[in-house]
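Note that this complex is displayed minus one protein chain, with the remaining chains in position.
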Amino acid sequence: MNALISFVAVIVLIIISFVGAQTLGLSYLFAVIIPYLAISIFIFGFVYRVIKWARAPVPFRIPTTCGQQKSLSWIKNNPIENPHNWLGAFIRMALEVLLFRSLFKNTKTTLKDGPRLVYGMNQLLWLGGLLFHWSFLIIFIRHFRFFMEPVPWCIKALENLDGFLQIGLPVVFMTDIFIVAAVTYLVLRRLTDSKLRYISLVADFFPLFLILAIAVTGILMRYFTKVDIIGVKDIAVGIFSFNPVVPDGISSLFFIHLFLVSVLISYFPLSKLMHMGGIFLSPTRNLANNNRVVRHINPWNPKVKMHTYEEYEDEFREVMREAGMPLDKE
Amino acid sequence: MYNGGKIIIGLIIFAFIMTLPIWYNLASDQDPSLKDYVIATKGVKGKDRCVLPKEEMLATHMDVLDQWRDLVVRDGERIHTTPDGRRFNRSLSYINTEVETILNTSYSITAEGDTNSTIQVKRVKAKHLKDNITAYSCIECHSNKEQFCDRCHTYMSVDPYCWDCHIIPEPQLMEVAVK
Partner (left out) sequence: MSETLKQEELVQIDYKPPGTGWMDTKPDIRKGKINWGAVQKSVEYLDLPNPRKWSPTDDDWQLPKDWKKIILEGMRERIEKFRTFQVFMDICVRCGACADKCHFFIGSGDPKNMPVLRAELLRAVYRKEFTLAGKLMGKMAGARDLTEDVLKEWFFYFFQCTECRRCSVFCPYGIDTAEITMMGRELLSLVGLEIDWITTPAANCFRTGNHLGIQPHGFQDSVDFAVDDLEDIIGIKVEAPVNKKGAEILFVVPSADYFGDPHYFGFLGYLALFHEIGLDYTFSSYASEGGNFGLFHSNQMMKRLNSKIYMEAKRLGVKWVLGGECGHMWRVINQYMDTMNGPADFLEVPKSPITGTVFENARSTKMVHITEFTADLIKNGKLKLDKSRNDQWRITFHDSCNPARAMGILEEPRYIINSVANNFFEMPENCIKEQTFCCGGGAGLGTEENMEMRLRGGLPRANAVKYVHDKHGVNVLTCMCAIDKAVLPTLIDYWVSGVQIGSVHELVGNALVIKGEKERTLDMRSDPLPGKEETEDV
């Protein structure tokens, strides 16, 4: 049901952009105004959300330790899974962000007769997630060839790398295949695993379908029904040099693609997609486990009612005396 | 704000990357747009139209060339006939000076058998081509590679491997060929 709602929502978005740009001829709206709006919402929304997080303090230092602490000199500690300084925490974060290290540890629990619980390897989600995110990043960077003039060498190098198999013409980018495969897997696992179906919200399917639609329209434009990419680049460069133009004769497929991207980035700061920024602020991962070495400060450390020794001795003085225990006041 | 320094630095990096095209285009002096591009083509009499209409060529020329290459190299099918009956030699960089040269050379038939037959075939082919062909190659009309090919390809960061094998004709040779 949630999947269906999301799917329909994406179809409606496609229709809106098709009708808007093609039938109503609102190409300026779709090629200039909406992208400007979307980019602004994305950047300012993202910054706003992160600052909102930043305004809340981290009162306690609570890293999740996944390895031996640094204690006695002769015990080998695990400087990454249980970092004792900023460098370890930095490496831990880098591995988390770049390689999804925690997700790599994933296991699958099965209850067998006996009863016997078995924990199997389960790296499929890790692989799917990693392929998806890296493909997305590379595709995003590759698109800079549309945004920048002249195209920097590093973008070209990335393209050559992505297309190094040199299959087909235009050369097939591996990331195009990976992203479609990975998103399809991510959708299917939400639909087929009963536990995941149970926890999945509209907000979980919607971005997946949206990204799938973006990838498919992009692939159609590159490999199947060609568009005037010179015109497309004119639009993109126009936007990024504040000199917007809308050439004639650009396929509506492009307007659909651009509109869906605009929706995605406007939706970004409102949604769980903010995990992109949030992961950096996760106190269980980005802090070193050095609480006993360096005092962590809680800016709102509250005044609480305490029970002092004097009050305690006042209450129990008699029994303490009888038991022969030392007293502060006789 | 707590840990403000690190977070602000992170956000600045984020915003910078996301707006990189703006700064980049600002910094690069070149006219960032190719919106006034023209297709740099020599106006040659009787050769005012390509094998397909301009818009189609713009979008699909790479496919056309790809197909042509396979047809020529694998099947020896050299001649492309358009629906309106014009005939094109399927070649990217073949220059018709070569045809003239072959036709105008007299060869001794008796010297070496192998070479002779090769030359004869070439002569026949050349004559055939000369008589029926609208254009011998793409570059015959689109003679300025820099203007015609490279400008868009560079703009779009497209790196076709045509010229990995084909030799880029010398401009002087091109001039002769067009005459």
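Read from first to last, the chains carry the letters A and B; within each, the first residue is number 1.
As a working rule, a residue touches a chain if its C-beta (ideal position, glycine included) is under 8 Å from a C-beta of that chain, and two chains touch if they have at least 3 such contacts.
The structure displayed is predicted, hence computed values, not measured ones.
Considering the entire complex, the omitted chain makes contact with A. The omitted chain makes contact with just one of the residues A:L26, A:L103 or A:L127: A:L103. Although one chain is not drawn, the whole complex shows that of A:S40, A:Q166, A:N243 or A:N291 it is A:N291 that touches it.
Listed by residue number, the positions of subunit A touching the unshown chain are 5, 49, 52-62, 64-72, 74-78, 81-82, 84, 96, 100, 102-103, 105-109, 111, 115-117, 119, 125, 129, 193-204, 270-272, 274-275, 278-279, 281-285, 289, 291-298, 300-302, 304-309, 312-313, 315-316, 319-320, 322-326, 328.
Here is the rule we go by: only the chains that are shown with their structure count from here on.
Residue ranges of subunit B in contact with subunit A, taken from their complex: 1-4, 7, 10-11, 14-15, 18-22, 24-26, 28, 30, 32-35, 37, 55, 58-60, 62-63, 66, 152, 154-159.
The touching residues of subunit A, counted against subunit B in their complex, run 39, 42-43, 46-47, 50-51, 54-58, 144-145, 147-152, 155-156, 159-160, 169-170, 226-230, 233-234, 236-238, 240-243, 245, 247, 249, 277, 280-281, 299.
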